[in-house]
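Entry: chain A
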Amino acid sequence: MKAVTIYPITRLEGHGKISIFLNDEGNVENAYFQVPELRGFEKFCEGRPVEEMPDITSRICGVCPEAHHIASTKALDAVFHVEPPPAAKKLRELLYSAFFVADHITHFYILAGPDFVMGPTAPKAERNILGVIGKLGLEVGNSVIKHRSDALDVIAMVGGKRIHPSCGVPGGVSKGITEDERTRIQSIAESEVEFAKYTLSLFDDIVLKNKDYVSLITNEAYATQTYCMGTVDDQNHVNFYDGKIRVVNPEGEEFAKFSPAEYEQHISEHVEPWTYLKFPYLKKVGWKGLVGGMESGVYKATPLARLNVAEGMATPTAQAEYKRMYETLGHKPIHSTLATHWARLVELTYASERLLQLSQDSDITNPNIRTIPTKTPDEGVGAVEAPRGTLIHHYKTDANGIVKGVNLIVATTNNHAAISMSIKQAAEGVIRNGNVSDGILNMVEMAFRAYDPCYACATHTLPGQMPLDIKIYSKQRALLYNIRTP
Partner candidate 1 sequence: MKRVGLFVCHCGLNIARTVDIKDIVEKTSKRSDIVFAADHKYLCSEPGQALIKDSIRQHKLDAIVVAACSPAMHEATFKTIAQLSGLNKYNCEIANIREQSSWVHDDPQKATEKAHIIVSEAIEKVKLNEPLQPITVPVTRKVLIIGGGIAGIRASLDVANAGYQVYLVEKSGSIGGRMAQLSETFPTLDCAICILGPLMVEVYRHPNIKLLRLSQVEEVRGYIGNFKVKVRQEPEYVDVAKCNACGECAKVCPADVPNEFDFGLTWRKAIYTPFAQAVPPAYVLDAKNCLGLLPQACGECKKACDQLGTACMNLDAWPQTHELEVGAIIVATGYELYDATKLTEYGYGTCPDVMTSIEFERMLSASGPTLGEIRRPSDGRVPREIVFIQCAGQREPETALPYCSKICCMYTARHAMMFREKVPEGQAYVFYMDIRAGGKGYEEFVKRCQEERGLLYLRGRVAKVYEENGKLIVKGVDTISGKRVQINADLVVLAVGMIPSAGSKELASTLKASLDANGFFSEAHPKLRPLESPTAGIYLAGAGQAPKDIPETVAQASGAAAKALDLLSSPTLEREPTVAQVLETCSGCGICIPLCPYEALTLNANTNQAEVSEALCEGCGTCVASCPSSSLSLRNLTDQQILAMIEAIVA
Partner candidate 2 sequence: MTKPKIAFNWASSCGGCEIAIFELGAKIIDLANKVDIVFWPAVMDYKYSDLEAMPEKGIDVSFFNGAIQNSENEHLAQLLRAKSKLLVAFGSCAYLGGIPSLANTSNRDQIFANSYIETSTTENPEKIFPQIKVQKDEGELTIPEFYNTVKTLDQVVDVDYYVPGCPPVGEQVSKVISQFVGGELPPIGAVLGASEKSLCHECKRVRTDKKITKIVRSYQTIPDHQKCLLEQGIICMGPATRGGCGSICLDANMPCRGCYGPLPKAIDQGAKMLSALSSIFDADSEEDIQRLADSVPDPLGTFYRFGLAHSLLRRTKQ
């Protein structure tokens, strides 16, 4: 039996490894997606002052530090039982929307885009942002960089830093914005909205107008039937900053809707010995292994999943594109992995429009941006929608606000099972009779990159070197033996 290893999986944030096992005919016997590293945040956050969590946990991920920073800050509100002033909430969401803009641009143009723009089988030296710039022209390249950078400017204006903001405090934010800054943000927002529209048209031209790509998107090899998870507002519209977590089943019917504080009743995490990353699943459905369907607790929490659980978008252009997507692909929910890219652009549009709305809110320059906590800190949960899925921070502290326990359900981790399944499917779909070319392997990675997995995030815990542990399962996945060396 021959093993093919793609290592590292490039163009994702963090580290990943895919091992595909072929049978004697050279067809896929099995494929494993492994996360080879972890870091131990949940443990080493213990003993730290809880107010430092936004600063520390944002280092889980430098790609989406804002997600961790804001989730953590919201958890602090809960830990200290304090309600931020309205302006503070708006500033947080403003920062957060800018972050979504920057992040989705980064992903589409730098991480995943090249696959489409250059074509999946293009030589590797061209399958990158520089290749994209080469093909679309320098001004597009500059525009990409500008709009990404402008969004980061907004983050810096509110959060202090372009990467790893430092503004999060229980009961608000440490810094407000001036009227000048607001006007600057507004003009940035206007331009971001335009750029989002441009990106939609680009996607239209390059992808939707291209038969191969459309078939690729609708290709069974790139579809996994699972539950979907995402956060919605009280109109069941997609919301990134706040709301209830909603879960729909593979048919799209509501399965659960709960507030973040109740997450423990709905989410469990499964451990496999061959990867450092846990597999979250729906507690009430249960873990049935890396399979999809109604019976398996596996779920997706991706842009596509968010659109699947929602009943629309809260801003006009995004809403229009939302409808167009479901009409074009003909059904809801959509499980086709590659449609995630489209969903991401719908979100990019929403994020930029939301950014504009908030920048036009006169109250956002209100200097009252902090409520000083008065209650004794104890325990709290904070959640947001990170670009890569629902992100939950949960802290327990002593009366002095020193962290005693931390649990994190990190965005990408939600999709760990779904990703593994997608990869296996993709591998089965594109690897035939031992025909394993570079392009084909990239196509496997495409399935993977569709999730824009962020393993910097996912790998927030470190395992120890333990005695060898071999599990032998029956066909029914019942544990027959569990042999361990002492």
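A word on the picks: all candidates are chains of the complex that A comes from, given by their letters.
As a convention for this text, a contact is a pair of C-beta atoms (placed from the backbone, for glycine too) under 8 Å apart; a residue touches a chain by one contact, two chains touch by 3 or more; residues count from 1.
Because the structure is predicted, anything quoted here is derived from the model rather than measured.
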**Asked** Touching chain A in this complex is which of the candidates 1 or 2?
**Response** 2
**Asked** Across the complex, what residues on chain A touch candidate 2?
**Response** 1, 3, 6-8, 10-15, 17, 19, 21, 29-30, 32, 34-40, 42-49, 51-52, 55-56, 58-63, 65, 76, 80, 106, 110-111, 124-125, 127-130, 133, 138, 141-142, 145-146, 148-149, 152, 156, 159-167, 169-171, 174-175, 263-264, 267-276, 278, 280, 283, 287, 370, 372-373, 394, 400-402, 405, 407, 409, 442, 454, 456, 461-466, 468-471, 479, 482
